[in-house]
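With one protein chain removed, the remaining protein chains of the complex are shown where they sit.
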Amino acid sequence: MKKLINDPESVVAESLAGLGAAHPDLLRVFEDPRYVLRADAPRPGKVALVSGGGSGHEPMHTGFVGLGMLDAACPGEVFTSPTPDQVLAATKAANGGAGVVHIVKNYTGDVMNFEMAADLVAEDGISVNQILIDDDVAVEDSLYTAGRRGVGATVLVEKLCGAAAEAGAPLAEVVSLGKRVNEASASMGVALSSCTVPAAAKPTFELADDEMELGIGIHGEPGRERVSLRPAREVVDMLVQPVLDDLALGRGDSVIVFVNGMGATPLSELYLVFNDLRARLGTEGIAISRCLVGPYMTALEMAGCSITLLRSDDQLVSLWDAPVRTAGLRWGA
Amino acid sequence: MKKLINDPESVVAESLAGLGAAHPDLLRVFEDPRYVLRADAPRPGKVALVSGGGSGHEPMHTGFVGLGMLDAACPGEVFTSPTPDQVLAATKAANGGAGVVHIVKNYTGDVMNFEMAADLVAEDGISVNQILIDDDVAVEDSLYTAGRRGVGATVLVEKLCGAAAEAGAPLAEVVSLGKRVNEASASMGVALSSCTVPAAAKPTFELADDEMELGIGIHGEPGRERVSLRPAREVVDMLVQPVLDDLALGRGDSVIVFVNGMGATPLSELYLVFNDLRARLGTEGIAISRCLVGPYMTALEMAGCSITLLRSDDQLVSLWDAPVRTAGLRWGA
Amino acid sequence: MSDTFDLQSAYRWIEGFAEAVGAHKEELTDLDAAIGDGDHGTNMDRGMRAVMAKLGANSSADLGDLFKTVGMTLVSTVGGASGPLFGTFFLALGKAWPNKETLSADELLSGYSQAVAAVIARGRAERGDKTMVDALLAAQDAWEMALGGTSGDSETLSVVAAAAAEGAEQTVPLVARKGRASYLGKRSAGHKDPGAATVALMMAAAADARTGE
Partner (left out) sequence: MSDTFDLQSAYRWIEGFAEAVGAHKEELTDLDAAIGDGDHGTNMDRGMRAVMAKLGANSSADLGDLFKTVGMTLVSTVGGASGPLFGTFFLALGKAWPNKETLSADELLSGYSQAVAAVIARGRAERGDKTMVDALLAAQDAWEMALGGTSGDSETLSVVAAAAAEGAEQTVPLVARKGRASYLGKRSAGHKDPGAATVALMMAAAADARTGE
């Protein structure tokens, strides 16, 4: 394992200390329980957005705390959901009296820990609503399983709901917006190499030199199938086809596109992927209203990318364009 | 070689096509000769900043084209300086009548190609000045060698001179500011793994599991020495000591800090490195006035980081805080 | 071996469980890497070390108190899926035995059954979903059978532990329908569920805690 760390046990704490020191204007980092709070929270009268999940996906979620996005984030250990006491403390600290929204990716651990926290929060009389993100079409959905994973749509929901909350939208509106964005989004990812969890000290999986893992999760969980490596253009087709099918997108539709890097894939390759993707969408007659290209929801140093499409409309585009000022995403402010 | 590409010969063109399509509000991409121009260039009366170098360092330089930073960038082939005709075309297109500045990293190829372009530009009556960046303390400087390489200071010079030019500073002022920033900056990098140039199709160098290359260049050029892997805290000390020595920094000084990721190193590790760095600077009594942490000047998918310190003052801090609106760096706009 | 389960047995159980998790940490993580995200051993080990630190610092007044501490500590230090689930398990034991200092064989089984029910309520997994619930229920079945027969004999917990291990083993061919492994669909078959393997360690520690008396 080759990492710039001191001790696998303290990577999260040390990295957060660095984040806090780098961005005192944006956020504050708390330990025990561990959470990251927007510098000017609580904002009275504003719906508060709280998210969280395992660490190792930076900048998500801690890098999305700030104006126009999250009020607080709860980072768990690497790839491990946070505990209820973290979520409880973050929720209380972020609460501005207008209600709190938990943005939760649909992983069993995240769901249970946020649920337990919501039960505890309820005792304090804070009204908490949940937006559950489950946009990963790599995973067969079924009533009898844990359902789909939450991936790329998380970033979009946090941006868009963050903009709505910043603009003063009430709790119910923020929640229904988040649910609508999640439903109108679909994602699929691919890995070219594994990540290495610091505590495990060895790669989570092995891929041969000519293999890639299609439908990879953001924790190195195996996906749909292992297939042979192929040109970017074909990879894009394999990723986007199930997304198009899932959202039933076609001629005349427009989308917000998110090409996400998993960590080790160079930005130049992500733009190259975006180039192939826009060609494909052009062929389909689908317009791109906005796009985001970069490593925003990573899986440590995994090589690969994911594609997320969100069916867009004027409201979503104007929320997208609204100012955001966080360590990981910033414009207009 | 595992990359999301279609053909090693066309990676630069395809990636640029993606960049152009993703950011039509910020920039325009030209082919033959190849350069990237700020969307609203030329800006009459504004000193124009033109930079360039080999591709593979994204977001540098193409991702720094826009308000408050570069007017044009000339991307060469991967790790290969651009040709004079690219620089010539970019210089003419960016020229707003107030003079053009070439920001050139001190590599033989870059220097010669920019020089040849400057000779050609002179024939067109455009006044061109050069800022040569040579901040890498890994390399022994001497009259009898090619001198030091240009690395992290490039990003700082482009940001700070970009802000000055945007604010209307005249040519001589922008040039002397750039030279001052370069002189007041020093950098040193480390690699934990190699990069792979697409056309070469295999890693540029090999490192054993317990080795790192100290003083690495941003093209995978070997550095000072190959040493054993060690904790981040010690790596930081090894990187920062020669930087502190070079700049003769000490108690009471303040610096702008740039912790740069080489490509494959996760953002969380960069913040962890920043955390160790600020502890070290704290011990030295050196204040951090501003910081930048992230993969801004990469070497494809190399793992590792570099540390750049710039002795700062009020003028530099206010130029740093000035709005910048590019694909790779953005705030206040 | 006496018929009653007391504070000392409980402490030995938890201690033995913590040791077993520490010793099998890498193995549990490897099981999780195959069909999950490779953190189960690390998660449980972090939690059980925190539990031992907590128990070392404060002595528990009774079984209810002790298991509540274990459960709360797991909930607040493990995270992931196993944190709430093992946390819920021990919290339910604590709830089942308020102010108790010793338990009869029947009380022990009935508390265990309530804890298993709480885990099922929390995670909504059914038998055969390839989760820790499979090992928990296999143990419960064997336990009910044993008590229904010659009842409460000194070998009961060994039989129960063996059943838990067998239950974990039987998750191998199953296709996961809950938890992270379910994302794998058919590809999850052929691997043992890590949470079930941890349950086997937990029940073996329970048996050892009593044999050691």
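Chains here go by letter, A, B and C, matching the order in which they are written, and residues are numbered from 1 within each.
Just so we're on the same page, a contact is a pair of C-beta atoms (placed from the backbone, for glycine too) under 8 Å apart; a residue touches a chain by one contact, two chains touch by 3 or more.
Keep in mind that what you see is a predicted model, and the values were worked out from it rather than measured.
**Q** The chain left out touches which of the shown chains?
**A** B
**Q** Could you tell which one of B:132, B:200, B:227 or B:287 touches the chain left off the display?
**A** Going through B:132, B:200, B:227 or B:287 one by one, B:200 is the residue touching the chain not shown.
**Q** Using the document's definition of touch, tell me which of B:77, B:135 or B:166 contacts the absent chain.
**A** Of all options in B:77, B:135 or B:166, contact with the hidden chain holds for B:77.
**Q** Given the contact definition stated above, which residue among B:42, B:68, B:178 or B:220 touches the chain not shown here?
**A** Residue touching the chain left out of view: B:220.
**Q** Footprint of the hidden chain on chain B, which residues?
**A** Residues touching the hidden chain, for chain B, are 33, 54, 76-85, 107-109, 112-113, 115-116, 138-140, 144-146, 149, 197, 199-200, 204-205, 217, 219-223.
The criterion applied here is as follows: only the chains that are shown with their structure count from here on.
**Q** Using only alpha carbons, which chain's centroid is the nearest to the whole structure's centroid?
**A** That would be chain A.
**Q** If you average the CA atoms of chain A and of chain C, how many Å lie between those two points?
**A** One centre to the other, that is 32 Å.
**Q** From the mean C-alpha coordinate of chain B to that of chain C, what's the distance rounded to whole Å?
**A** 55
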